[in-house]
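The complex appears here minus one protein chain, its other protein chains still in place.
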Amino acid sequence: MLISRRDFIKGGVAGAVGGVVLYNTSHLMRTLAETRSAQSLKVASPIKGRSLRFVVDINKCIGCGKCVKACKLENDVPLEPEFNRTWVERYTITRSGETLVDSPNGGIDGFTADYMNEKYKGLDIRKSFFVPKLCNQCEKPPCVSVCPVAATYATEEGVILVDRNACIGCRYCVQACPYGARFLDPRYKVVDKCTWCYHRITKGLLPACVEVCPVGARMFGDIEDPNSKVSQVIRERAVAVLKPELGTEPMVYYVGLEKGVR
Amino acid sequence: MKHLVRAGGVLIAILFVFFVLLRVIPVPESFNAYGFYREKENTAEWAARPMAYADPILCNQCHQTNHGSWSDSKHKTVSCENCHGPGQSHVDKGTPVKIDESREACAVCHSKLPSRPRDFPQVDMEQHGGKTECKTCHSPHAPAIPPVVLHPEAGYSNCLLCHSAGGLKPFPANHSANSPDSCTSCHSVKRSV
Partner (left out) sequence: MGFLYPNEAAIEWDLLIVIYPYITGLVAGAFIVSSLYHVFGITTFNPIARFSLITALAFLLVAPIPLAIHLGRPERALEMFLRPNFTSAMSGFGFIWMVYLLLVLFEIWLVFRPDIVRYAKSGTGIRKTIYSILALGVYDVSERALAVDHKLIKIFAFIGIPAASLLHGYVGFIFGAIKANPWWSTPLMPIIFLLSAVVSGIALLLVMYVLSTKIRKVPLDHVCLRTLALWLGGFLTVALTLEGLEAISMFYESEESWEVIRELITGKIALSYFGIQFFAGAFIPMVTLAITETAKLDEHAKTVLRFFAACLILVGVFAMRWNVVIGGQLVSKSLRGIGDFTPPLMGISGILVSAAVLLLPLVILGVIVYLIPPWQDGVKPVQQKRLGISMSGLK
């Protein structure tokens, strides 16, 4: 491992102190400023129980890929395209009923470059849309039950984390995840995955991908808080989850989930 | 049976030593404090990770002008760090934030794609604006359609940047015959810089 456990803890303590200071300042400022913008939507803190939900509105996503970039920068994820905590897929359904899916570089550069659109030129498209993907933080996570050393587990908030000091790199969890949300970090040789930006949500902030989403296609919050965006959307819109037949009970809900998305 | 009991005794002794060694050597220091799987320790480690994207509430503390025009514009749903990039190190250490002002940076969201929601503002980048930077006409902090264009008042050549033949918005053909001293002798500028 590149960082020893001792250094890891030391850094952690420093970070925690910094985090507390930062949180208090920001909290104070918020009260003073009383700014009301889309960004000031915060997670009710502290989080109790497993009531956090992530909602993705497929009808809103524009495929800009800012979320993918933010995730990689925020969480120190390797920039190569085969390592992703979150990514954006593009679904294109032609009039002949064919479904084409792609996700160039995980969508990190968006979908506007010419080489990404060549094969869609002249295609008779019935409909097309983007589907952002991330760890579903399943209530019944298959990845957790298969880990031979219990290095991956659900926190009390229901977020699935990987203990980098315990993971042996067997990658059974990578096989067991039906959503392809896990990968082996090539630097530490341990498995990595989306944490819903655990270090942010525990400070009352939004995950980085939600933070940067320009159209509000990604929403995050407490389903038990009636004023939160997610509880409002879940109340008013029909939501669905990916691969419900597998019984994993995802905590990531999708609005406008099209048939054939998996 | 006696010979087997003896052999068994030897083996059990070996196994015992083996297990004691296993138990003593690899037990981590945090075992006692955090229990068998040491999950709480690891959860604390994850919670203490440094942030790259800052608390968005902080931006307004210094950048009130831009924040103000942004906060009731069409771009108010676009967070500062979406375009300006992660800002935690800017907050902590004053590291300058870099911003990509190229057409491509705007195109990532606004170029026309069949996959985007219909009601989202999109343009065909090849047909629109030539090679002019988007911010020439569209203020990124407070965009409007049609754009409210900020016109520099001084100079004939400034006007021609956009209004010459083949430019962004060419003047009508009959103008060239008149050849006045400057555009402003006839045209007034709606909004000047």
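Labels for the chains are A and B, by order of writing; each one numbers its residues from 1.
In this text, contacts are C-beta pairs under 8 Å (C-beta built on N, C-alpha and C of every residue); 3 or more make two chains touch, one makes a residue touch a chain.
Note that the structure is a prediction, hence the values are computed from the model and not measured.
J.: Based on the whole assembly, the unshown chain contacts which displayed chains?
T.: The chain that is not shown is in contact with A, B.
J.: One chain is left out of this view; which of A:125, A:176 or A:240 touches it in the full complex?
T.: Only one listed residue reaches the unshown chain, and that is A:176.
J.: Return the single residue from A:102, A:156 or A:249 that touches the missing chain.
T.: Among A:102, A:156 or A:249, only A:102 touches the chain that is not shown.
J.: Given the contact definition stated above, which residue among A:73, A:93, A:166 or A:215 touches the chain not shown here?
T.: A:166
J.: May I ask you to list the residues on chain B that touch the chain which is not drawn?
T.: That gives, for chain B, the contact residues 1-4, 6-7, 10-11, 22, 26, 36-37.
J.: With the missing chain put back, which residues of chain A would touch it? List them for me.
T.: Contacting residues on chain A, toward the hidden partner: 81-84, 87, 89, 99-103, 105-106, 133, 142, 144-150, 166-172, 174-184, 189-191, 246, 262.
Note that only the chains that are shown with their structure count from here on.
J.: For chain A versus chain B, what separation do you get between their C-alpha means, in angstrom?
T.: 16
J.: Which residues, counting only chain A, touch chain B once they are in their complex?
T.: Contacts found on chain A: 5, 8-9, 11-13, 15-16, 18-19, 22-23, 26, 29-30, 33, 35, 37-40, 59-66, 70, 73-75, 90-92, 109-112, 117, 120, 125, 128-130, 150, 153, 155, 161, 163-166, 195, 198-200, 202-203, 205, 208, 211-216.
J.: Would you tell me which residues of chain B are touching chain A in their complex?
T.: 28, 37-39, 42-53, 55-58, 60-61, 71, 75-79, 81-82, 85-86, 104, 107-109, 111, 113-117, 120, 125
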